[in-house]
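After the structure tokens below, expect a handful of questions from me.
Some chains omitted; the rest stay in position.
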Amino acid sequence: MRIAHLNLVVWLLLWPWCAWSGLPENAQGTGEHAEQWQPDPMHEYWDPGTYHRPEAERVEGVFKGEACLECHAVVTPGIVKEWKESRHAQTEKIVLCPACHGEDHQKLTFPTPKSCGDCHPERLAQVEEEKKYGFPSHALAMERAVDSKHFADKPKAEVAACLQCHSVATKCDSCHTRHRFDPAEARRPEACLTCHSGPPHPDDVAYFSSAHGQRYLKEGTNWAWNKSLRKGNYEIPTCAYCHMKDGNHQVADKAVWKFGIREVNPKTAENEIKRKRWSETCADCHPPETAEGFFKALDDERHGAWQQLYGVERLLKGLRGDGLLRPSAQERPPYPMDWMARLLPRERIGFYEGQASAFYNVGAIERNYFDLWYFSNLGAYKGMAHGAQEMSNRYHKRMDSEVLAITRAAEQLRNSTDTSKGRIDLKPLWLEGEYTRFNRDHN
Amino acid sequence: MRIAHLNLVVWLLLWPWCAWSGLPENAQGTGEHAEQWQPDPMHEYWDPGTYHRPEAERVEGVFKGEACLECHAVVTPGIVKEWKESRHAQTEKIVLCPACHGEDHQKLTFPTPKSCGDCHPERLAQVEEEKKYGFPSHALAMERAVDSKHFADKPKAEVAACLQCHSVATKCDSCHTRHRFDPAEARRPEACLTCHSGPPHPDDVAYFSSAHGQRYLKEGTNWAWNKSLRKGNYEIPTCAYCHMKDGNHQVADKAVWKFGIREVNPKTAENEIKRKRWSETCADCHPPETAEGFFKALDDERHGAWQQLYGVERLLKGLRGDGLLRPSAQERPPYPMDWMARLLPRERIGFYEGQASAFYNVGAIERNYFDLWYFSNLGAYKGMAHGAQEMSNRYHKRMDSEVLAITRAAEQLRNSTDTSKGRIDLKPLWLEGEYTRFNRDHN
């Protein structure tokens, strides 16, 4: 073992915060809208292929794997222990630290899907195949969450939070965590639910509220997780059992309603093919009639939900037509890069008019519609889609309340129209004020 | 083994969605209000005794149990494996598939509580005994959720969701799931919490927030669940340990506050007897003074909560008296079958005036009262009743906020009374409009 400066190790342990080695202050974003945002230090972890900059480390030298292990067994024993339990340590052709991180401690690298794919090409190909199904998908998760038009309009704190999960596209240890990278871990629902939780994708609640999830909670600890995700290996399905059948790392080919964010025709030829794939999956345990009954219940639930949403959209468009929505398009900044919208501002209501995140800089009634659509509506969908009807019910109750509240707020807006009383000047929230500036400055 | 058409099995796997064999399109509801609603396909699973219609299956023939197993070990291996682990497969008098489903594949049946009761008469008698305690109870759960006056007024999506759990009255595998039917499974809290979750019955949060539930989460995996629910067998109670003491399938005889949906006098002779039963249950681990302290804390909490609720009810009745609640009784449809209400419409506020679900077609302030009463209030109750005081606190904070919001909304309604400004026409939501029509058409 060769360590250039042993005292540096001691210093590393005692003063580890002194030697900041992250992204430079003036780092730039990448992609089409690169000028609109700036990466923060965590970006080099969330998207190492794009943002990691190897830097002078405190420890100098070139190390083969055994030397790495010897030192790190003391410095960071947990990850060494995990690696020893991993298949990487137990195959004939042992995979040591430098295979992923390089040998030069001054030029350490972080693995990317591409570098993992050097040894696991089939898995990488499956992930890449998702792209032909469009978004939402794992493969496109990162580029949609960073270099996307509407993300430039979101408060920085929310964008930063999005990245941790959306990094599923740019590194592989979201599901198989460091340094054991265990398929058995990734088969368990928690591997998915770290990210698939919270609005607008409360899949954790949906799964655990279902009879499937409850059986998992009761017995899952004792299941044989080393078994592959094939028919007969598991008595109760998990996320991966259904969505990554037979271990397929492409999760997009059965999505009929996708994330539930827009109404679809569930009976198109393409969706019939997807539904057939579902039916075959359910048939591992259930007669086809049961699956059909659930599909129909889901279609009905979705249709009903969208009738409610359309009603509220009409209400808002009516208010807009009468000039009652504030801030109006003129008061609100367009996307920073949207010169057409700057010249010809127009109101955009709802997902269909193309400005999902205009909801971050709007009046209360429009934001309430956003919450209704994006949180309650999607919760209702997720519940019904996973056989958690109580959960769906719960979110429908919330939708009912929210529809009533928006309706009443609309009535108040109309009733107070022709008053001549001075309005409070709310500009600070909008076109030029500090809220807008704060978000923009930090993007 | 005799399979009529082997190619049908293949076809079944490849095209399972083609052969829909559920309820006929024109199926009728049952019971007093049968004309007001129509069962959907899932009804034959939720209430097989009433709605299951044996139909021509793709596989023809009459099969003894061994033949069923041979084929289904390939077609649906999970349920066969579960059955083999069940006591049904391990008793001297083995219980094979036809015992529950019949032998003729063209006339398959689903078991009901009554058919399960043929072999388990004591358990069935215990469930039936609940009926003398009235609602809420497992035994009456289904008929109150389907053929009930106020359910005809609820949006279809919510009624559909209610049924999955309320089917506890009409089939036995809600708690002992197919096809292992394991008492050990039903003893675990998740068996109950699949249904007992979400508003208005967040028993999952209540239990897991309590010290009891946290001990279960820490250690429950290793407990001896094959042991019966008797004193000394468990160090920490679960739902069933307290509510189904000694395995008694009658869960209604200790309910003092019932679901918390109305104020009761906790000191009636009947409630003193129920409280005594609780005290005896708590005494398996705690001195009686501890139980008494908790009872008193619960009574106090309930009394305080009802004072808040009564205050808001008075506020709403005041608004009604002054004609400020919209939609008024005249604008809102009565229950479809309520001819008296159609002739003499009257406002009904709160549970006490008898129209729990009028809250689905009311103004925002009345709906807010419903949320306050049915969701926040019951959450506060459930928390306190299960020793989860932090949870109770949390819901009381919500109640505080909601009382303030309703009070302020009432003030606004009064302030804007005598304005002559045109109101927005909100009829579409109410008496004749599409919201009403949509719900009614789908019931």
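The letters A and B name the chains in turn, as written, and every chain counts its residues from 1.
Following the convention adopted for this analysis, a residue touches a chain if its C-beta (ideal position, glycine included) is under 8 Å from a C-beta of that chain, and two chains touch if they have at least 3 such contacts.
No experiment lies behind these values; they were computed from the predicted model shown.
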Entire complex copy count, 2 subunits given: 3
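Note that in this section only the chains that are shown with their structure count from here on.
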When chain A is superposed on chain B by its C-alpha atoms, the rotation angle in degrees, nearest 5: 120
Centroid spacing, where centroids are CA-atom means, of chain A and chain B in whole angstrom: 33
Residue ranges of chain B in contact with chain A within the complex: 12-17, 19-22, 40-42, 44-45, 75-79, 81-82, 155-158, 160-165, 177, 185, 188, 190-191, 193-195, 197-199, 221, 360, 362-365, 367-368, 371, 375, 412, 416, 419, 421-424, 426, 428-429, 434-435, 438, 442
Chain B-facing residues of chain A, complex: 209-211, 214-215, 217-219, 221-222, 231-232, 234-236, 272, 275-276, 279-280, 283-297, 300-301, 304-305, 307-308, 311, 380, 383-384, 387, 389-394, 396-397, 400-401, 404-405, 407-408, 410-412, 414-418
